[in-house]
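One protein chain is absent from this view; the other protein chains keep their places.
Right, chain A next:
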Amino acid sequence: MSDGASTKHLDSLWFQGVSLGAVALVATTALAFAYRTAGPAIALAEARDVAASLAQVLPENFHDNDLLADTTRVDGVDGRPLTVHRARRQGEVKAVIFQMVGKGYAGPIRLVMGVDLEGRLTGVRITGHTETPGLGDKIEVARHPWVHSFAGKSLEDPVPARWAVKKDGGEFDQFAGATITPRAVVQAVKAGLDVYAAQRAAMLADAPAANGSPSE
């Protein structure tokens, strides 16, 4: 803008419109190109994330199948469809894994939980939340071992009335300064176990096998 003579065109309405359009066009093209290039890699990375978070709720060497491929759908909470992944070892279903969503202090808390054939939890992991940093985020396994307290629990141990944080007369610890977050997680896990109890047969039903199509 300092070079006096050559800047007259900048004042023309025509130039302004075209230059703005050109910038937008270049930006859009670059984004479209980048999306085509990066899209598959993003999808792959996210699928790997899901698979890793699913495998986290199982003990090591527990399954030998592709958890992402072996799924079925059942009626979840309030009849909403719930995708269930089956963990198999040598073709036999050993556990089911599914996602639940709890109502946290600051928004939904997403978690995955694994349940074995006896109805015991193989593990619980939090996959997404917006809880208060430093307080509610202790539900993340990277920050606090709290979620490990679910492993091995079932609707018989503890009894349903004790499926609550200690402050509410239950079995599970809360955090100093954060009760709503762990309470939400405990309730969501309990709800997941209820779904399992109600839908066990459908979850385990060995309908279309992992790789075969229904017609075979």
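One rule holds for everything that comes next: a contact is a pair of C-beta atoms (placed from the backbone, for glycine too) under 8 Å apart; a residue touches a chain by one contact, two chains touch by 3 or more; residues count from 1.
What we mean here is this: contacts and distances are computed from a predicted model.
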Missing subunit (named according to UniProt) among the choices "Fe2+-dicitrate sensor, membrane protein", "Gas vesicle protein A", "FMN reductase" or "Ion-translocating oxidoreductase complex subunit E": "Ion-translocating oxidoreductase complex subunit E"
Selected residue (touches chain absent from view) among A:L31, A:L117 or A:A197: A:L31
Interface with the unshown chain - residue positions in chain A: 1-3, 6-7, 10-11, 15-17, 19-20, 23-24, 27, 30-31, 34-35, 37-39, 41-42, 45, 48-49, 132-135, 142-143, 176-177
